[in-house]
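A single protein chain has been omitted; all remaining protein chains appear in their positions.
Think of it as A and B in the order they're written, each chain with its own count starting at 1.
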Amino acid sequence: MDAPSLMGILTAISIAVSLAIWIPIALKVRVRRTEVYLSGEPQAGYRLGITEVSWSVRRVFEKLYAAILNYVQTGVFNDWFAISLPYLILLLTLLTVVTLVGGGG
Amino acid sequence: MDALALIGRILFTTLVYPGLVFLVVLGLLSQWYRRKLVARLQNRVGPKYVGPVGILQPFADVYKLLFVKEVVTGYYTPARFIMFITTLGIVTLAASTVFLPITPYSIGVDYDVLVFIYLTLYASIAYAIVGFGSTSPYPSFGGIRYTTMMIVFEPAVAISLLAIVRALAPGSLSIHEALSSPRIPGVGNPLHAAVLVAVLLTAGVALSISLLSKAMMKPFDIPEAETEVAGGYLAELSGPTLGLSILLHEVELALYVLVLSNLLIPTPPMLPGLLEVATSLLKYFAVLTVLVVVAYSMGRVRLDQALRTLVKVPLPLSILSLALSFLT
Partner (left out) sequence: MHSVSAAPALLVAVAFSLPLIYLKVRSVKFFHGVSLVTTVSVFLLTLHVQHYIISRETPIVYRMGGWPPPLGIVYEVDALSALLATYTALVIVFIVAYSYWYLGEDPGTPYYYSLLLGAEAGLLGIYYTGDVFNLFVMLEVLGITCYGLVAYYRSSREAVEASFKYAFFGAIAGLLYFVAAVTTYASFGNLTMGFVAAHTRPLLRHSYQYFYQFIDVFTWGNITGAVAVIVALSLWTFTFKAGVFPNHFWLPDAHPAAPTPISAVLSGLVVNAGAYASIRFLYTIFGVYDPLSQFYHLSPYFSVVLSFIGAASAVFAPIMMLIQRDVKRLIAYSTIMHLGLVFTGFSLGTALGVKASLYHILTHAAGKALLFMSAGVAVEASKTRRITDLKAVGRLNPLVGASVAISCFSLVGLPPLGGFFSKFALYQAFIEAGRFELTAVLLISSGLALLGYFKIIQPILFGFPPSDLNTSKLRELSLWTSLLPLLLLLIVLNPITVEVLLNEAAESAVLAGKYISQAVESYISYIREVQLSPGG
């Protein structure tokens, strides 16, 4: 047996077993809704205040993002050539040199 | 192998031993052990009343929560969906014990370490969904904090597991083979043995640190910080949803510490069945002690500090160990 088919069997069994466990619990319990827990603050006018899920990532890797946004993904039309043209020239020179020196043919 | 017999074996290992029943018992026992140990460290008594020396306290807690008839949640929290996703997380963790060779029914195939890594991903996704599932700010912040750490610890755990398995079972990359092969460093080529030890050390440190953040233990318990975000991703839960979430946490910790301890500490070869189980458990509690003592002698860090630590220590270490493991 190979790993993908074992994975298929394992996930199928897991989903079946968890359905079998879940259905009785889900049928049995009643769900009573209350106001959300806000440490005693009033709920009126409350709106979920998550503006940016990855704010701390941005904060921790500030320098990395500054570098990317200033030099790579600037959004300015012509900055693209500063990266893409060297890439083309690199490809051309590398391949020409190795083809001619490498002695194929 | 007969297909029916195979499915029977997988069902048995998933449901009973070393799957659901065994893992739940082990997880709750180690919760008691952890609470007792931490209490001793902090000059407290810890659980005391239920059962001898309070050993049944976690069982009583979870039993009480699971069989509550009424769930109280904030508006818009999909309680039944959270129950399903946490159950699925627990059962997939139980299903991934099928590779643990502490039972004669265990199964190993080539590349099953990837099956293990991706099957246990359900548990992480369950945590994230428990956090994000509520429209209350506290669970949402818990979810954000968990997923933010997840982007580093998931790769670190996976890479270091891969490195250890690659070093111990180079041909097949089977976690089953890595766990069951007799491993005495120094046997055979000394260079090979040195590389093996280096891989185990680096990957062991990386895996332990990232495991602390995966299991939300002390320096990285940011997602469930009680004082800041009122229990984080657990804040809106009650009854079965809370019980299942606690169970998910304990089962995940138990499974990972079981795998970590058995991968890192070399076993003398060819132990008879029951003795092997006993040594595995001994190693399990030894590693758990070390992890808990180290973890609870530190204070909680901020999310950005945690992220910085995770990026600076476990991730490079795990990549280093993977590079080393490909040398052998």
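Worth pointing out:
Here, a residue touches a chain if its C-beta (ideal position, glycine included) is under 8 Å from a C-beta of that chain, and two chains touch if they have at least 3 such contacts.
A quick note: this is a predicted structure, and the numbers were derived from the prediction, not measured.
Among B:Leu173, B:Val257 or B:Leu303, only B:Leu173 touches the chain that is left out of the view. Among B:Thr103, B:Asn262 or B:Ser325, only B:Ser325 touches the chain left out of the display. Only one residue in the set B:Ile10, B:Val71, B:Ala158 or B:Ile175 touches the chain that does not appear here, and it is B:Ala158. Against the chain not displayed here, chain A makes contact via residues 3-5, 7-8, 10-12, 47-48, 50-54, 57-58, 61, 64-65, 68, 72-73, 77, 80, 83-84, 87-88, 91-92, 94-96, 98-100, 102-105.
As for the chain not pictured, it touches chain B at residues 76, 78, 111, 114-115, 118-119, 121-122, 125, 128-129, 132-135, 140, 143, 147-148, 150-152, 154-155, 158-159, 162, 166, 173, 315, 319, 322-323, 325-326.
Criterion: only the chains that are shown with their structure count from here on.
Chain A and chain B have CA centres that are 23 Å apart. Contacts from chain B toward chain A in the complex involve residues 1, 6-7, 10-11, 14-15, 20, 66, 68-75, 77, 79-80, 83-84, 87-88, 90-92, 94-96, 98, 107, 109-112, 114-115, 118-119, 122, 134-138, 140-141, 144-145, 147-148, 151, 230, 235-236, 239-240, 303-304, 307-308, 311.
Of all residues in chain A, those touching chain B in their complex are 1-3, 6-7, 9-11, 13-15, 17-19, 21-22, 25-26, 28-39, 48-50, 53-54, 56-57, 59-60.
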